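A protein chain is absent from this complex, but the other protein chains hold their places.
Naming follows writing order (A and B), and every chain is counted from residue 1.
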Amino acid sequence: MERTRKILVILLCALMILGVAGCGATGTQGGAPSQSTASSQEATPASTQEATPAQSSGEKVNITYACWGTIEENKAVQDALDKFNASQDKTKVELKLIPWEGYVASLNTMAAANNLPDTANMQEPMVMDWVKQGMLADISDMYAGSDSKPLDCITYKADGKPVAYGVAAETVVMYYNKSMFDKAGVAYPPSTLDKAWTWDEFVANAKKLTLDKNGKHPDEAGFDAQNITQYGCLVENLAWQLEWPILSNGGGFYSADGSKVTIGDPAATEAIQKVADLYLKDHVAPLSIGSTDDGVQRGLIAGTVAMTTNGTWNVGTCLNTAKEQGLNYGIAVLPKMKQSATLATAGTNVVFNQSKHQKEAIEWIKWYANIDNGWPLISAGIWPPIFENYYTDETLTHKWLDNPNFPPYADYKAAAVDPMLDKNYVHSASWFYVNHAADFNNLLTSILGDVWSGKATAQDVITKNLDKFNAIFNGTAN
Amino acid sequence: MINVIQKALYTRSIKSTNMARQESRAAYLFLIPAFLGLAFITYLPLASVFGLSLFKWNALTPPVFNGFNNYISLFTKDPYFLDSIKATVYFSVIAVVGSLVYSLAVAMLLNRRIPARGFWRAVFYVPYVLPGAAVYMGWSFLYETNFGLFNYVLSQLGIHKVLFLSDSSNVVPSLALISVWLSGNLIVIFLAGLQNVPRVYMEAAEIDGANAWHRFIHVTLPCMSPIILYNILMSLVTNMQIVVPALTLTNGGPGNSSMFMTYLMYRYAFQSNQLGYACAISFVFFVLIAIFTIILFATSKTWTFYEGGDDRK
Partner (left out) sequence: MNNIRSKTRNKQIVDILSLTAIVILAFVALLPIWWIFRSSLMSNAEIYKFPPPFFPQNWRFSNYGKALEYFKFWQYLKNTTIIIVPSVIAGTLTATLCGYSFARLRFRGKKFIFSLCVGSMFLPSMVTLIPLYTMWTRGLGLGNTYWPLVLPYFCGGGAFSIFLLRQFIMSVPRELDEAAKIDGAGYMRILVQIIVPAIRPAMIVVALILFIGLWNDLLQQMVYINKPEKYTIAVGLTIFRGAYKSDWSNLMAATCMTFAPGVILYLIGQKYFIEGIVMTGMKN
């Protein structure tokens, strides 16, 4: 009798001990205010972490830097952080990894709880909206006094004035599997802009590279569209990447000055339909519903697709490792419809106004923006440099590209370096100059669902929803 | 008759004695955890969700009062909301019906005289203990259009490939199938229920000449009705809150076909930073579930049959 009672009491005590142990293991530092940015675990009995910027006691300031990335990316970022921490004594930066899928959501949650990191690499769709809401510290003079200007195409602008700078100059290019081309006896796609394939040439070549299980091509009799074993191409149709075919067709999501929504124009709907028809009519591409941007991994690297279009970051994030495992790939310029066009994009490093250590945070970002310090990511092939002189000065270009991580110098230079200076070719992705880009792109993704599977045409769904696009653009959506 | 009177007298006498007060005190003491939870984890936050839904709030600036405009926008202007209600209800209905039919069928099969019943039961129960995110990820690989197992089998049988997760009319049934697969816990409960159908009734029915089907409809089902109700309820609550496949696989697409309400609310709250608006969605969702539950309980009085009499204590 008494025993059961004793057991219960012991259980309750164990529970409480576990609870306390759990508390200890999670390492909350003394007290409530520690929800702020000073998050270093190994800090000593430290409520003095809360020190305001007026701290000259020589105690180290801890700040956090948040970003997303694949394993390779994170390694390179950690290298940069370690370098910064080792180079001076005042500030220690800690890396906070947040997955790409939940990145926007995480930052928003943290902002609501006043819990943001000091600095972060911000995803493109968020930047303009956060600028408008005054969440970001002003760092537009970041490059004053450096020996080169950042490229214009990756500068975030509000009312024509720069408010933030991209951390890299990513563009959309085409990658292809050289072994598949060799096997099919097809000439490689051109890497120089003036020789770019037209869309029809692109489709024709893709057909030569598409095989069903009996080895037939799409234009041959008896082709079995249900049993394709190799596809000729995969045009990544994530919403923001859809803009390059539209630009190539002479249109755009918005007018060039960002004042009107032009996605309902024939140029745009036609271009989207052509991309969809790669699967529906030409049978050269696998079905893709535009919800992920891993076209390179699931297409090219998996060995099921001969050509795919995607961003230049793939060189460092996945193609390099694939190359070591036997993939023989090449880089080329995008095909064109009426004119050649590509998109430029980049996340940006920001300092949040909520940060309690803005001075130190800005210093860290400035240090990171210095090209030599961000070099690990550049030489890994993940971040093309943003300074103009790396594109105009050949010695600098060599410094950047003469490196086994990259495809052959001539190809990469022709496809991704020289065209960067061509303002008619390189267009900033829409989120560099309009607000609510994220909502716009989400709506586009959502309504195009049936277009990819062939149940509706692009023109139908876009025209039907045009007023919703306009409402989002004007900020009157809800 | 005498029992009733005795009981009444006993109860009345209890009420006014010290014992009653002691009992109440013990009860309130034991219920402290429940009080705290109901107040701070359930009802106060629920009230604040409704309160918040009357504001426009992006968490970075102070909230701005907006009256019922959030709700009006939801039902008139929002491009996703009405589809999201459709998707949620469609999914729940298929998933609940599917789960119940599946678990009942398997339970009935398991109820027969078969060897190693415990082993088979374990097999069907295993999906329930697997982490949801992992399950959906694994199944997405099976559903893959070009290289997934299912399409391979179909192509061997000469049937056209099915776009499981890429076609807006197939997404919800495909996801519902996964939910049915996961409903192993219902099988165990049904099995126990089946084993408790009094043999007396079954034998009586047999003697009366009822065949298997009649026995099922007129004896088994009624005796199991409380358990069926419990299972429908559990299944409904679980399936209406579906969010993991939208979060990890489909992002609400293609089109809006998998834009479940929980997911939509998450998007508005944490990706578009419109907290007041998201709270409005939460509240509508809450009302929807409440309606379903009330309907279920109300109609259940007509078809559930409690063996031990009504437990109205």
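Just so we're on the same page, a contact is a pair of C-beta atoms (placed from the backbone, for glycine too) under 8 Å apart; a residue touches a chain by one contact, two chains touch by 3 or more.
Keep in mind that this is a model prediction, so the values were computed, not measured.
> For the chain that's not shown, point to the residue among B:N69, B:N170 or B:T293 touching it.
Selected residue, touching the omitted chain: B:T293.
> Hey, which chain B residues sit against the chain that's not shown?
14, 20, 23-24, 26-28, 30-31, 33-34, 36-38, 40-46, 48-49, 52, 106, 109-110, 112-115, 118, 120-135, 137-139, 141-142, 147, 149, 152, 156, 181, 188-189, 191-193, 195-196, 237, 240-241, 243-244, 247-248, 262, 265-266, 269, 275, 278-279, 282-283, 285-286, 289-290, 293, 307-308, 311, 313
> Applying the definition given at the start, please give the residues of chain A touching the unseen chain.
Against the left-out chain, chain A lists 1, 4-5, 8, 11-12, 14-15, 18-19, 22-23, 25-26, 28, 31-35, 39, 41, 68-71, 74, 96-102, 105-106, 109-110, 112-115, 213, 229, 292, 294, 297-298, 301-304, 318.
We take it that only the chains that are shown with their structure count from here on.
> Roughly how far is chain A from chain B, centre to centre by C-alpha average, rounded to an integer in Å?
Those two chain centres are 38 Å apart.
> Please give the residue numbers of chain A that touch chain B in the complex, ascending.
Residues in contact with chain B: 101, 104-106, 108-109, 111-112, 129, 133, 135, 226-228, 286-287, 289-291, 304, 438-439, 442-443, 445-447, 449-450, 452-453, 455, 465, 468, 471, 477-478.
> Which of the residues in chain B come into contact with chain A in the complex?
Result: residues 58-61, 70, 73-74, 77-80, 145-147, 155, 160-161, 163, 166-168, 247-248, 250-257, 259, 266-267, 269-275, 277 of chain B touch chain A.
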